[in-house]
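All protein chains but one are shown in place.
Right, subunit A next:
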Amino acid sequence: MHVLSKETNINFIGIRKYALILSALLLLVSVYAIVTKGLNFGIDFTGGTMIEIAYPEQADLNQIRTTLSEAGYDDAVVQNFGSLQDVLIRLPVIADQNMADLSNEVVAVLSANDNQQIQVNRVEFVGPQVGEELTEDGGLAMIYALFGILIYVAFRFEYRFAISSVFALVHDVVLTVGFFALFELQFDLTILAAILAVIGYSLNDTIVVFDRIRENFLKLRNAEPPEVINVSVNGTLGRTIMTSMTTLLVVISLFIFGGEVIHGFAMALLVGIVIGTYSSIYIAGSSILLLGVSKYDLLPPEKENDDAVGSDGSQV
């Protein structure tokens, strides 16, 4: 099973043009989808009420819709959730209405109108004010995370590495969010958490590649930057794919067996991890090259010169 540990020698830098074009295209589609279609924000962000009800037998969605609109809830979105017995009802913020009591009223209307014994599995109500704050806080969290990472990477590596890693992260975030916009999947708080987890994961991947690039810049003294990057990406390829595989295995398990509530979360992770893996192989390395990194940027500071002499026997 040494398929990947055989010295791979794919010319990643040679095909970086195609990778960049692909990424540019995907970014364009994502931004277009986000701008034109917008995100299908869940009640976490917009405010509103969500009620999950289990019927003992198959639920008649049309009947439920009629009952609700007769009771004055015209804007109710009624759909199945997971199975034919489970129904999800979503209601936007309604003017002139005490929103906190809405869920109880809706449940009362439905149980009065139905001979079946219904069971309320889940109720979520978020006031419009809270939703607004969450949107704001969520955006801020994303920016803080990126900023914290920028500083750490600049400190540990070099500013061009920092910019490239953040670029790769923005790339991953935009594509993942774009995916949700394009397919009109619901975007709620758990998706935001998943995207932040993707940031952490994708960064993890990128850092491993960068770490090798830094090492190889010092080891392969006569090599040009494109070659160094190529060797490094090839050197870490086995690990990148292995880790993505194991993580994907559990995320897929979460996606299939974790239940409806966690579905979107797993979906976001799935998409994000695939994109994150791609970006750390194709995008992160290329972009430090574009920013013009050279081995002189990575020479260790004066103090460490003695160690350098000791370990590889050469003078700097």
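Going forward, contacts are C-beta pairs under 8 Å (C-beta built on N, C-alpha and C of every residue); 3 or more make two chains touch, one makes a residue touch a chain; residues count from 1.
One rule holds in what follows: contacts and distances are computed from a predicted model.
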| item | value |
| --- | --- |
| Chain not displayed: protein name in its UniProt record ("Protein translocase subunit SecD", "Menaquinone reductase, iron-sulfur cluster-binding subunit", "Maltose/maltodextrin transport system permease protein" or "Phosphoenolpyruvate-protein phosphotransferase") | "Protein translocase subunit SecD" |
| Options A:Y18, A:Y144 or A:F183, residue touching the unrepresented chain | A:Y144 |
| Residue touching the undisplayed chain, where the options are A:N11, A:Q79, A:T246 or A:S294 | A:T246 |
| Positions on subunit A contacted by the hidden chain, ascending | 1-2, 5, 7, 52, 93-101, 103-104, 108, 119-130, 137-138, 140-141, 144-145, 148-149, 152-153, 156, 189-190, 192-193, 196-197, 199-201, 203-205, 207-208, 211-212, 215, 235-236, 238-239, 242-243, 245-254, 256-259, 261-262, 265-266, 269 |
